Structures are given as C-alpha cells and as structure tokens.
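Below is a slice of the complex: some chains, not all, each in place.
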Amino acid sequence: MKYLDEYRDPDLAQRLFAEIRRITTRPWAIMEVCGGQTHSIIRNGIDQLLPEAIELIHGPGCPVCVTPLEIIDKALAIASRPNVIFCSFGDMLRVPGSAKDLFRVKSEGGDVRVVYSPLDAVRLAQQHPDREVVFFGIGFETTAPANAMAVLQAHRLGLRNFSMLVSHVLVPPAISAIMESPTNRVQGFLAAGHVCSVMGTWQYRPLVERYHVPIVVTGFEPLDVLEGIRRVVLQLEAGRAELDNAYERAVRPEGNVAAQQVLSEVFEVTDRAWRGIGVIPQSGWRLRNAYRAYDAEARFAVGDIQTRESPICRSGEVLQGMLKPNQCPAFGKECTPRTPLGATMVSSEGACAAYYQYGRFIKAEEVGVAR
Amino acid sequence: MCLGIPGQVKEIYDMNGIRMGKVDFNGIVKDVCLAYLPDITVGDYTIVHVGFAITRLDEQSALETLALFQSIGLLDEELRSNAAEEEAA
Amino acid sequence: MSEGLNFEGWSCPLPLRDHPNIVMGHGGGGKLSAELVEHLFLPAFADSGAVDMGDAALIAVGGAHLAFSTDSFVVRPLFFPGGNIGELAVNGTINDIAMRGAQPLVLSAGFILEEGLPLDQLAAIAHSMGVAARRAGVTLVAGDTKVVDRGHGDGVYINTSGFGIVPEGIDIGPTRAQPGDAIIVSGTIGDHGIAILSVREGLEFGATVESDTAPLNGLVADLLDETRNIHVLRDPTRGGVASALNEIARASQVGIVIDERNLPVQDAVRAACELLGMDPLYVANEGKLIAIAPASDAERLLARMRAHPLGRQAAIIGRVTADHPGLVAARTGIGGTRIVDMMVGEQLPRIC
C-alpha cells in the first residue's frame, strides 16, 4: 500500500538501526507517547534491535487503557439498561470494569454493538427511534473530531435518542504530568503523529521550552518510528531540546484547522482522571453546555457510580514509564490478556498486552530466531 | 493510539449535508467522512481514522523523507565500507 | 425435581469461573474455546473416550481406519462473496477429514432452521451443498431438519459430520510435528474471514475479497501421492494460522518459527486488516491447509501444491524447532522477532 510499504522496508530499517547505533554514545530513556507506536515497536521487534543504551518507555497513549475504571463502570451500567443500544469501538469490549466487561454485559442480554465509526451509531439512532443509542466516546485528539461530528450530526437530525458517554483525553497535559513527576526518567518524547495531524505541532513548543526536553512528532511505521528515535537521540547527544517533525507527510504545524473549529464548538477542556494515574488537570474534553443534552452520563443518571481500582495492578506505574510490564509481579501470572487486571493488559495497544502478546517474558535469544 | 491508514480519494459526495467520499485502500473501498478536509480532491491521499479523513498526505514531504532514509543508508554504507577498508588496510 | 436440574453438585473449575456464562469468545477458536473443551467437555466425556485435538478422530473399524469429524456452521450472513453457508458446511467437514490424510466418503447434514426462513434461500443453500459434495466426490447420506421459533435461530445453522478412510500406512496428526520440519501454507491467508467481515453490518467495504471455501481432499491426495512422509496437516479455520500453529506447537511439544515476509496475503486482505487493526495471521481460512513435513521433502511438496489449482500460491512459511516448545514465534518484516500467541476470544476491530 502506498505510504505504508515504503516505510516498512527492511533494508532501510537496517540502515536506520545502524545509524542509531552509530550515533548513540550513552543510555537514553525515550518515551513513545502513543499506544499505536508501542504496538508498532513490539509487533515489529524494534526494541530488540535497538542498541542496549536506548530504553523505550511506553507512554499513556492508549485511550482504551487510560479510560478511568469509573467511566467503564458507568458504561457497563448504561449498556445493561433494557432499552439501550450501546455502541463502542471494538477494543473497549474486553476492558474490565470493577466486576465485568462489555462482553459480559452483552452475554447477559445487553445490546452491545461494535461500530467502526461514531457515525454508525448516529445511523443506528435514526434506524431505532424507539431505542436509546449511546456511543462510548473515548479517545485522544485524533478521535475527538469524529465524535464531535457525531454529536453535531445527531443535533442537526434532531435525534433525541442519541447520546455519548464522553471520556476524551489530551496529550500535552499528560506530557506535562510525566515531566512534573518526581520519579520521571523520560529524556525525550516521540509525539503522536495522528494527534498532531489534527492539533498541529504548536502545542508542544511550550513543553519543549518549559522542560527542556526534545519532542519529535513521529509516525507509526517502522521507519517512521526509527527516524523519530534517531532524531531524538541526535538532540539528546547534542544536548539540544527542540520540537521536530519526523512525520511531515501527514502533519502540518497548524494541524487540521477545520477539525479544531468543530472541536472547540462541541467540547470544552476539563479535569480528567486517567486510569492508573489519577486526575490530571485540564487534561480532557467534555461536552459544552450547548450539547449537554447529548451527555449520556446525565441522561442515565450514572453520576454517583464510584469505583476503586485493583490494588494489585501497577498499570499506573507502567503508564508513567516507572515500571516495565514484565516487572509487574502479576504480569503473565494473575494477569494475562485472558484475565486482565489492568487496562494496559486489555487493549492490544496497552503496554502490558503488547509485551505479553509479542514479547512476553522470553527474550528473542531464548526464542532462538536467527537475526 | 489512533490507527490511521492512508487511502486515495476516489469520489466525493454529499450525505445529509456532510461531505463524504469513497476512499480506496489498496482495493478496499470505504465510505469516509471528508468534512474535515474541505480542500481535498479526487486522487489525493488521506489518513483515515474511525471513518474520518483527518489529514491530507503530502507527496513532496513523503518523497523527501524517503530520500533522507536512503541517504542515511548511503552514509551508513559508506561508513561501513570505510570501516571494511580500514580493517582490510 | 429431576437430577438434571440440580446444578449445586457441579463446581466450575478455574479458569472458567471468571466467566459464569458463555461469551462469544468461547466459540472464537482461541483460548476460551480451548479452555471450554479442556475444563468442561473433556472431563464430562472422559470415561467415554476423548475428544480428539485434531480435526477428526481416528476410529479403527475392522482392519480399516476411519477419520470421523463434525462441525456446526453458524456463519452470518448466510450468503457471502464466494459462497454460502451450505458450501462452507460441506467443505468444512471434508477438510477436517482430509487433514488426517483420509479420503472423505460420506457426510450427514443436520439443519436447524429458523421459522420464517425463505424457502428459496434454503433451496439455494441445499443446491450449493449438493454441488460442493459432487465436486469433492463425497455423498450426502443422512440428514435431519429441525425448526426453531422465530427469534431463536439465525436463518440456518448446519451441522455436517462425516468420515473417510485413512489409507494404509498414513499417520498424520497434530502431535507429529518434529524439529527440522518445514511449514507450508497452501495459499493466501485471511480471505474467508475478511470476505465475511466485508459484508457484516456496520463494517462494509467494497466486496472485492471472496471466501476461499473449497474442498481440500483433492490437494491432500496429490500431496500423499508425492510423499507419504507428511507429519501434520491442518486447515487454519477459526483463529487463523496463528491458532492452528499454536495448537500444533503444544500438541507436538515443539517450537515453531515463521517468517512474516513469506506469508502469502492478498493485497485487499492486507488492506482490510490494516484498516480494522487486525492481523491476517488470526483471520479464518476455509480453503487453505498447513502442511508440516521434513524439510528435505518441502520443495517437492511445495511444487506439487503449486501444481494444484487450490495451491498455486503455496509458500514455505517457517520451520519447526526444538527450542521454545509450545511457542510460536515470528520473524517480523524488518527482521525482529515476536511471539505469535493464541487469540483469547474473537479478534475485534481496533481503533488504536
């Protein structure tokens, strides 16, 4: 596929690996913010082929993983209602709430449907005027324009049976929170390419300056990721801290202005809890007052659902880069993709699941595959 | 996060006042919302996420990036061949 | 109250307890399915025999060995690009029988029809079954029809069962993979699963991918004609190539390494997988087989496969190792390594 295959070329990848090895003189800890990048790194075995000195820390950039337990429990409560069609992206179905997941709710009679796009949920609301259609509106800045458009479209169509359970999160406040953390080890960031396609790169300049940390906007294919790493290492080795864009084909400095306009029409910034991390100020979006009629949380009065997270799971530390998944005592024992304790084990984007699925506790050497 | 896949716009149309398009992903054609790319035209490539085109792919930048990779490779190969020469020397 | 109604006596063995009810994943061909068999069915049936891990069970009858298999088909939609549920049901059991190296002989067809099913649809399905059976040279000899109330079925469910005769001297089964063996796949992977997804509600794209549903007994006969020294045959249906290889790795207690670059995948299938965040290794096939045989015979077998209409795109995709028994690893496109685990439930479209 054009714009994909070129960026998976094995020979060019080897050259980039060699170049990174060449320019790396001492240990660096680099965080890829985005779960999609984590997925690409593990699925392609990039981390195994990088020099030992480069440590990749998997960031909190998987929306499935960071959606707070409380919101999951609210989703489960709403999806269990008899008259509700609950629509979700596929990867949310296996995320465990306190007692169950959406699959279980479905098996108990809830009408839970996987949709590919939020507009599919709007269409369902049109087709079932006698049912309440609720869309689980999660995601980062990349997904938010789609969800905002779904709300606008429902509004335009006068659909009174459509609502959204909104739990949007934002990348820059999360980077701030990581840099502010007393235990932080991250020295450079690969910024999430698709988030930046929407929001532009300008939001990251203040972070670069405030924390004196290199941030390189990075794509998702192996060569993209390697180039992002190379550019971060170049800065780190040179003692520089700049905002750089290694995903220029898809990211403009100003981002997608049309999308940003709709986002500020529909959403407003709010404090948001991140699963395993806690509340990060001004780190999420919620519906503006003008669209509060579409807020599922209000419509279904699930406001007073409150939940504690699993005491064993250390996904918070994993998400903050303080712990590698296989350093969690439960990893691969109590906690597997089959019986996830934390959300990071659920989504195949989640750092724990990615480790389990593609790397597990065995090293490439032990697998015995010739390089 | 945010699985985004490049595809080529094949057709643009209107659905209930929303700008939509048929986008081809190597033979798979999907209806995609183009509302956020008011300037995109048939033939352009875009990144699609959850049914929405979020950005236009810039061919010039893409070629430059690939050229850069090639040059890194060349640099690297030069270095390696230098090293080999040194060793041989 | 009859003894059948007393559930108190039975205790649900872990790790099933965390699912007190059947969920979709129990039918997905992955870990949940395997656990259901291992922890529930096998203990219940234990003293009466064993549910065979392979595609078909081997039964000694007089001097002959029969391969006996059953499968139920619940595919939606009933008609999909490249076939329908009837054709699928006939080919599916033929293939399971063929995977023991047997030549399929007879099939039964058990229909569970939903009240309201249009008869013309049923006739079209039955017609396809007849055509498929004739194509494969098997006979539909026994049938059964039940009708369930509207809202308690899904148009048509079909069970096919059947048996075939294992030629003298053939010993093919999932426990027989040996280090040094080569792994061959008979063609492009993921076609069926993507063809089905392509028409499923809410996930429609231009239907250019067709199901690969086909009877593999002819191909198997050709392979056995080439050499009887084949260790394992497997049709990678639900759960895809990844799940089939995992089952073989465990059953044979060997390691398996495949090279992702060698996997034959159609462009459109690859594109659909990218779009949905799926991995073709986990997507179902209905007309492909995996053959595992000594590396020394691999090229002959590959050539023979490619000479058959159903094997033109066959490829050697990996090898069996003594290392990491029970595990499947893949060499990735850029030369890295990853573990190819079994799926837990069903593969779901990802957004991220």
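Just so it is clear, A, B and C label the chains in written order, and each chain counts residues from 1 on its own.
The working rule: contacts are C-beta pairs under 8 Å (C-beta built on N, C-alpha and C of every residue); 3 or more make two chains touch, one makes a residue touch a chain.
Every value quoted in this text rests on a predicted model; they were computed, and no experiment measured them.
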Ask   = Counting the whole structure file, what are the per-label copy numbers?
value = A x2, B x2, C x2
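Basically, only the chains that are shown with their structure count from here on.
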Request  = Any chance you could check whether B-C or A-C wins on number of contacting C-beta pairs?
outcome  = A-C
Ask   = What is the distance, in whole Å, between the centres of chain A and chain C, each centre taken as the mean of its C-alpha atoms?
value = 34
Message = Quick check: what residues of chain B touch more than one other chain, meaning two or more?
response = 1-3, 5, 25-26, 49-50
Query = Can you list the residues of chain A that touch 2 or more other chains?
reply = 1, 4, 35-36, 62-63, 89, 116, 120, 139, 143, 349
Message = Touching residues of chain A toward chain B in the complex: what are they?
response = 1-4, 6, 9, 11-12, 15-16, 18-19, 22, 34-36, 61-63, 89, 116-120, 139-140, 142-143, 145-146, 149, 153, 156-157, 192-195, 197-198, 220, 223, 227, 230, 246, 248-252, 256, 258-259, 262, 349
Note = Counting only contacts in the complex, chain C reaches chain A at residues 15, 18-19, 21-25, 31-32, 202-203, 255, 257, 261, 267, 270-271, 274, 276-277, 321, 323-324, 327, 329, 331-339, 341, 344-345, 348-352
Key: In the complex with chain A, residue positions of chain B that touch it   = 1-6, 8, 16-18, 25-26, 33, 35-38, 45, 47, 49-52, 54-55, 57-59, 61-62, 64-66, 68-70, 72-73, 75-77, 79-80
